[in-house]
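The complex is shown incomplete by one protein chain, all other protein chains being positioned as in the whole.
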Amino acid sequence: MTIFVWIIQLFFVPALSPLCIGIIRKIKAKLQNRQGANVFQPYKDIWKLLHKDEVVSKDASWIFRFTPYIVFAVTIVVGLSIPIFLSRISEFGASDILIIVYTLAIGTFFMALSGMDTGSAFGGFGSSREMTVSALAEGGFIFSLLTMALLAGSTNLFVMSDVTRTITSQSFLPTILAFGGFFIVLLAETSRFPFDNPATHLELTMIHEAMILEYSGKRLALMEWAASNKLLIFIILGVNIFFPFGLVINGGWGMIILSIFYFLVKIFLFCLAIAVLESSMAKFRFFRLPDLLLISFIFNVVAIGLIQWSR
Amino acid sequence: MLKFFLKIFKTPKNVISFPKNDPRKMDFFEIGEKIQDKVKKMFNGSLAIRQIDAGSDNSCEQELVALSNSFYDIERFGIHFVASPRHADMLLVTGPVTRNMAKALKDAYDGTPNPKIVVAVGDDAIDGGIFRDSYAVLNGVDSVIPVDYQIPGDPPTPMTIIYSLLNILETLENKSLSKK
Partner (left out) sequence: MLEIITSPISFFILLSSFVVGAVGSLFFQNKDKQANIWSSFFSIVGSLWGLVFSISTILTKSNLLFSLNKSFFSLLTLSFHVDLLSSFFIFVISLLALFCSIYGLGYVKHFYKKYNIGVLGFFYNLFIGSLFLVVSASNGIFFLIFWEIMSIASYFLVVYDHNDANNVKAGLLYLVMTYVGTSFIIISFLLLYKYIGSFDFSVIKDNISLVPVFIKNIIFISAFIGFGLKAGIIPLHIWLPAAHPAAPSHVSAMMSGVMIKTGIYMMVRLFLDILQPVPLWWGLVVLIVGSISALLGVLYALTEHDIKRLLAYHSIENIGIILLGLGSALTFYSLNLPALALLGLVAALFHTLNHAIFKALLFLSAGSVINEVHTRNMEEYGGLIKYMPQTALFFLVGSIAISALPPFNGFFSEWLTYQALFQGIAQMHFLTQWIFVLAAGSLVFTGGLALACFVKAFGVTFLARPRSHEVIHAKESVFSMRFGMAALALLALLFGVFSGLVTNLLKIISQSLTIFKNSASAVSVLPSQGMSVENGFSSVSGPFIFGLLVIIIFLVFFIFKKVINNKQKISLTNTWDCGTDLTPRAEITATGFSRSIILVFKGLLRPTIQQNIEYYDDQNRYLPKSRTVILNISNTYNTYFYQPLLKVINKLSIRAKKIQNGNINLYISYIFITLLLVLLVIL
């Protein structure tokens, strides 16, 4: 039974993530009074890209060619290790919070290197900006997960989501503060507003898109898919660690179907929140972003202080 | 903020629909080899366009920009604009190719992965238009790169451009997108 759950989790994140992107784009289009593309459009985009030929720069080395596989594989490994619809299964060796953070950092590392590999100006400064944002966002990321770990008494993600279901009113404020910090990190790491505009054409304003300007064909499909996987992973972490109502500990298939339903509703609400946020604010100037990331860090430090004070 | 959202919900839908057979709107020429059906099927659901300005007077660009607004909304057909030729399936070239842009146009064409479609939009791009035979231009896109389709007009209206694109991809024959 556990094996089935792992196999479902292996394919769950890559299968569902383009749908999330499609939902966000559709809601944004509706808010702009347009029709917008179909919700399943990202699947069609990926399918088409997988069937195109590729053009690779002469200056690129094996790092450029190999990065898409590494970045995509990393998102699958992390998608396998986070609680999606079952909260306490047997000990999975890769569900520690630090493993999740640093495994995603492997993807960032190789993506930044591949941006520099072709020697184009855009890729170079895209890598530089991405590393600045990512270096400062790691602080907020680890600390927000640490706050929940201190509340739960373990850094294993499954145990954390399990314990947060039985939350007391004392731990309410730290959870909300930690969620605020986590949300800012979500926007930073997945290149949404106010950090980066995922639909921009102006290379001088790009952060994540600038690093993938040289990719084409299959490798581009993998990079875009990996980016949407990362968004879904962060949404799942936000949903299941901070608001795990509806998660099932152990149960039969009926309970699991019900928990999947709750889970999909929560993901839809999250996508709605992101889309509304993107439609109502502008992208920040680059040197205001570190302030925002430090605010996220401080939210979490205050949350940790509140936990200990209330003990 | 609330007034902002209320305004969004109160504005009526103003998108223009594209009925299937309206012959007065179709206006494009096909030159060069016919694009294979396999390629058209691939681009049917999703097309990425890179627009190249080869020295144009921006009239065509303004019409192309209008394609993304809420009246014409080209995204509902699965077509979107991209920033890099590496990501593109179709190159929309405007402007009579000036001498300074000739090499850039060739590089962009070489940098686009196969299979690709090249469309010359506007009279300037077809044969030089009002700038024909000037010392600074090379008289049309097909003197630099092989062109597959041409959309005449100075500039062509957004309706013309969309109809032409949909017919290039034979989208209209395959699905009924008229009721949206």
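Read from first to last, the chains carry the letters A and B; within each, the first residue is number 1.
Here, contacts are C-beta pairs under 8 Å (C-beta built on N, C-alpha and C of every residue); 3 or more make two chains touch, one makes a residue touch a chain.
Note that the structure is predicted; figures quoted are calculated from it, not measured.
**Student:** Can you tell me which of A:42, A:217 or A:238 touches the chain that was removed from the display?
**Tutor:** A:217
**Student:** May I ask which residue of B:14, B:114 or B:134 touches the chain that does not appear here?
**Tutor:** Here the residue in touch with the unshown chain is B:114.
**Student:** Considering the whole complex rather than only what is displayed, give the residues of chain B touching the chain that is not shown.
**Tutor:** Residues 84-86, 101, 103-105, 107-108, 110-111, 113-114 of chain B touch the chain that is not shown.
**Student:** Could you pull out which residues of chain A are in touch with the chain that's been left out?
**Tutor:** Counting over the whole complex, chain A touches the hidden chain at residues 50-63, 68-70, 72-74, 76-77, 80, 91, 93-94, 96, 98-99, 102-103, 105-106, 108-109, 112-113, 116-121, 123-125, 127-129, 131-132, 134-139, 142-143, 146, 149-150, 153-156, 213-214, 217-218, 222, 286-287, 290, 297, 301, 304-305, 308.
Definition applied: only the chains that are shown with their structure count from here on.
**Student:** Where the centres are mean C-alpha positions, what is the separation of chain A from chain B, in Å?
**Tutor:** 34
**Student:** For a test of understanding, state which residues of chain A touch chain B in their complex under the given definition.
**Tutor:** Of all residues in chain A, those touching chain B are 29, 31-38, 41, 44-45, 47-48, 51-55, 200-203, 206, 209, 213-217, 220, 280.
**Student:** Which residues, counting only chain B, touch chain A once they are in their complex?
**Tutor:** Chain B reaches chain A through residues 1, 4, 8, 11, 13-15, 42-43, 45-46, 48, 69-70, 73, 75-76, 78, 80-84, 86-87, 89, 110-115, 180.
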